[in-house]
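The complex appears here without one of its protein chains, the remainder shown in place.
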Amino acid sequence: MAIVYQKTQGLTDAEFHYCPGCHHGIIHKLVAETLVELGLLDEAIGVCPVGCSVFAYNYFNCDMLEAAHGRAPAVATGIKRTHPTQAVFTYQGDGDLASIGAAEIVHAAMRGEKFTTIFVNNAIYGMTGGQMAPTTLIGQRATTCQNGRTVEQAGSPIRMAELLSTMDGCVYAERVCVTDIANLNKAKRAIKKAFQKQMAGEGFTFVEVLSTCPTNWGLTPPKANEWLKENMVPYYPLGVIKETNTEVK
Amino acid sequence: MKKEIIISGFGGQGVMSIGKNLVEAGMEEKFFVTWAPSYGPEMRGGTANCHVGISSDPIGAPMFTHPTELIAMNAPSIEKFGYKVRSGGSVFINSSVVKEQFLREDVSVYYVPCEDIAAELGNLKVANMVMLGAYIGATKALQVETVEKMIHEMFTGPKAKLIPLNLAALQRGLDAVQ
Partner (left out) sequence: MAKELWKGNEAIAEAAIRAGCDCFFGYPITPQSEVPEYMSVHLPKAGGVFVQSESEIAAINMVYGAGGSGKRAMTSSSSPGISLKQEGITYLAGAEVPAVIVNCMRGGPGLGTIQPGQGDYYQATRGGGNGDYRTVVLAPSNVQEAVDFVQEAFDIADEYRNPVMVVMDGLIGQMMEPIEWKEYKRRASTEKPWAAGGKFGRDHTNIINSLYIEPEACDIHNQHLTVKFNLMAEKEVRYETVNCEDAEIIITSYGTPARIALSAMEVLAAEGIKVGLFRPITLWPFPEKALHDLAGKDHVKHILDIELSSTGQMIDDVRLAVEGQKPISYLGRAGGMMPSVEEMVDAVYKALGKEVK
């Protein structure tokens, strides 16, 4: 009998702890598949954040380090600089990357650190119970902005892919989502390209994946998918934000 | 032998290097030595100082409240440290810059016109070498030959042409306290 589908070797057998309808599981799978397809799994070193994906070290079938909140890009810098030929990646959420770790990600991009960051943006703090994130949309309710985020109180949401793309050291920034098969395939291509450019030594590579949080958004998984497309995509446009075609010597 | 020296002056007067030359020469003569600088904003203007210990025995405190000798390259240095020098000690005053007499009778006071002598030798940068010569000439703490040897080692390659100038400055300092 022909095998039509097989779980990737890039993930361990540990069971995901994610909520039903959360996109983390899908995104993990895309990263893991990419590592296997590019033959990088055996050498790869990943860094996971503090947030919902804090346990990602149990899921990825490669060596992993758990970083302090927001510090994954600094940790990855320490790893990549001392293991320059190996694949290194960080996997971070929006509170981790765009709030408490804003300095670390900006400076890693500025230095053109040759690792890949997978940024999962679900516009909310999931792990701690639905508080406002720097990427929470205007009008979106969260437990620390219960009548909806206002510009007056909290400013406007931050677009990390655009911000990082202003750095010369950032050679690739793309925003994707995984709400449907077509987008999922685009996301996979983006992640793969990021790792390829990393391994070619081009510079810092960044993939922002818009993601759902049905639990904290208070929506069913299908409704959450719709909400993402209707509300997040207009503010966080999908597609390549920056791609530098560097001649690699 | 135990010398606890404070060397003080404006930044750029070679205060730190007089100290370094002293510890290097002291080390060459197998003494225990320490060199402790003032640091921070004073390095970038204002009066800087360093404390130099040269001793036959291991050195405890590397900074001195009451030095055995003071090398004062400017007037504020006299104000700051002049009355702290131990009775029976020595005060070396750069009289090219400090015009006042230092009125203390329980210490030996030497007036060395460092910049004037350096100008006569044609290079103001050797003012500190003049003072080093004066210090060694007056205290006999270190051998003149050790410093001469050090000067030979200090200036190599294209800088070797500065050796005669520095030797001359050293000698003029020695002469100034005879």
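Residue numbering begins at 1 within each chain, and the chains themselves are lettered A and B in the order written.
Methods note: a contact is a pair of C-beta atoms (placed from the backbone, for glycine too) under 8 Å apart; a residue touches a chain by one contact, two chains touch by 3 or more.
It should be emphasised that the depicted structure is a prediction, and the values quoted were computed from it without experimental measurement.
Asks: Which is it among B:8, B:34 or B:47 that touches the chain not included here?
Replies: B:34
Asks: Quick one: say which of A:22, A:47, A:97 or A:194 touches the chain that got left out.
Replies: Answer from the full complex: A:47 touches the omitted chain.
Asks: Which of A:57, A:119, A:172 or A:227 sits in contact with the chain that's absent?
Replies: Only one of A:57, A:119, A:172 or A:227 touches the chain omitted from view, namely A:57.
Asks: Go through chain A and note every residue touching the omitted chain.
Replies: On the side of chain A, residues 12, 41-45, 47, 54-55, 57-58, 60-68, 71, 74-79, 81-83, 86, 103-104, 106-107, 111 touch the unshown chain.
Asks: Against the chain that's been left off, what residues of chain B make contact? List them.
Replies: 20, 23-24, 27, 32-37, 39-40, 58-63, 65-66
The criterion applied here is as follows: only the chains that are shown with their structure count from here on.
Asks: Can you work out the whole-Å distance between the CA centroids of chain A and chain B?
Replies: Averaging C-alpha atoms per chain gives centres 63 Å apart.
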